[in-house]
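A single protein chain has been omitted; all remaining protein chains appear in their positions.
Up next, subunit A:
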Amino acid sequence: MALYEGIALIQEKQAVVLDLGTDYTKFGFTGEAAPRCIVRSEFWCAATRRYRRVHDYQTADELYDNLVHMLHLLYFRHVLVNPKERKVVVVESLLTPTLFRETLAKVLFTHYEVSGVVWADSPRLCALTLGTPVALIVSIGAKEAEVAAVVHSCVVLHAMESQPLGAHAIHAELRRLLDEDNDATLDLPDLVIEDIKVKTCFVGSRSRAQQWEAARAARDVQFACGERGRLRVSGATRERAAEVLFARDNELASLPDIVLQCIMRCPIDARRALAENVLVTGGTASLPGLRARLAQELRHLVTRPPYASRLHVREFKFHGAPAQDSAAAWLGGALLGAGEAGAARATPRDVYARARRLRDWRERLMADFSTVPEWDHMAAVLTCYVAYNNR
């Protein structure tokens, strides 16, 4: 009996990694190279008889129900394991609303009785997949594009940039352009818009975008769309839909602008290294031509004001993560959870049961540092950072 207990203690159950995105959820086991499933973040709601998105909620109770249903689907339809007494690595954005985090914690700990949860932020996890000490993570997701600098496993929080330049922005633009192409208010469902985007859209090069009236337009596509007949997707639409990510105005809030601003706000010694270690990830990054265009824009804009005088970085280098674009952050979670280090950093269930709340980085910024229990750790990180700077 004692022997069996010992074995059970050593052989901990393989933890699961959960990346609950706005549009797609990635779920799988730690230590594996790819998630077991990538499914839409929605579930069949029997009461309303339609699919319900997890992120559509008004109250905390509603969100609680959504998460319970979604996790049930993930555990018992896709991954087929008992949630009880198994650790979970949650991949989250640094800008996840507190309500969402706390509710997810409540669902995992009280409803599914998991033994521990590792809360890990996606920029650091993306950097883990590279193994480089310094990395600039440009993550273009469903709702937002987030740019975060990771310097020696620390996110430079004050330099973090985020703009609503994700798949939803492209969808809205594509919707508008399609209406123009077909001279009608089409009001297509999201799934069809996504399908059109995935199958036809691309990002043209910078030189084409500069003089795109003169350039020979790309081929038109006739898109068969059920009972609506054929839709015309003009060459211009295919090329211009993703142009919203690069549209500049006085606010300097386009995708290349926020990348440069993020580098500019980072410590001066890390800037060059950051520019030479860019990782473009997130589902939208797999749009054909997006990486090339971003590189061209960065190299051009950095020679222009206001960046030319303040940012003396001229070289940009790009990484490729060892995963599909949409699953890079998930892979980081799988790597983190596989080692003992990850398991040791989990919030155990009994600790949560006592405090009933989670730690967050915001309160660290507000708090008086000497009272923070992790002060020692933070001080160590700071010395590392200073040492790196002095190198």
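What we mean here is this: a residue touches a chain if its C-beta (ideal position, glycine included) is under 8 Å from a C-beta of that chain, and two chains touch if they have at least 3 such contacts; residues count from 1.
One rule holds for everything that comes next: contacts and distances are computed from a predicted model.
Trainee: Assuming one chain is omitted from the figure, identify its UniProt name from "Phosphatidylinositol glycan anchor biosynthesis class T", "Dynactin subunit 4", "DNA-directed RNA polymerase III subunit RPC3" or "Adenylyltransferase and sulfurtransferase MOCS3".
Mentor: The record names the chain that does not appear here as "Dynactin subunit 4".
Trainee: Among A:L94, A:A172 or A:A218, which residue is in touch with the absent chain?
Mentor: A:A218
Trainee: Would you mind spotting which of A:P189, A:G229, A:P288 or A:P348 touches the chain that isn't drawn?
Mentor: With A:P189, A:G229, A:P288 or A:P348 as choices, the missing chain is touched by A:P288.
Trainee: Tell me which residue among A:A169, A:V244, A:A327 or A:A346 touches the hidden chain in the full complex.
Mentor: Hidden-chain contact among the options goes to A:A327.
Trainee: Looking beyond the chains shown, say which of A:A149, A:L255 or A:L335 touches the absent one.
Mentor: A:L335
Trainee: Considering the whole complex rather than only what is displayed, give the residues of subunit A touching the chain that is not shown.
Mentor: Within subunit A, the residues touching the omitted chain are 24, 26, 28, 31, 33-39, 61, 68, 72, 76, 78-82, 84, 106, 109-111, 113, 128-133, 194-195, 198-200, 202-205, 208, 215-216, 218-219, 221, 223-224, 235, 239, 276-278, 286, 288-289, 291-292, 294-295, 315-324, 326-327, 331, 335-336, 338-342, 353.
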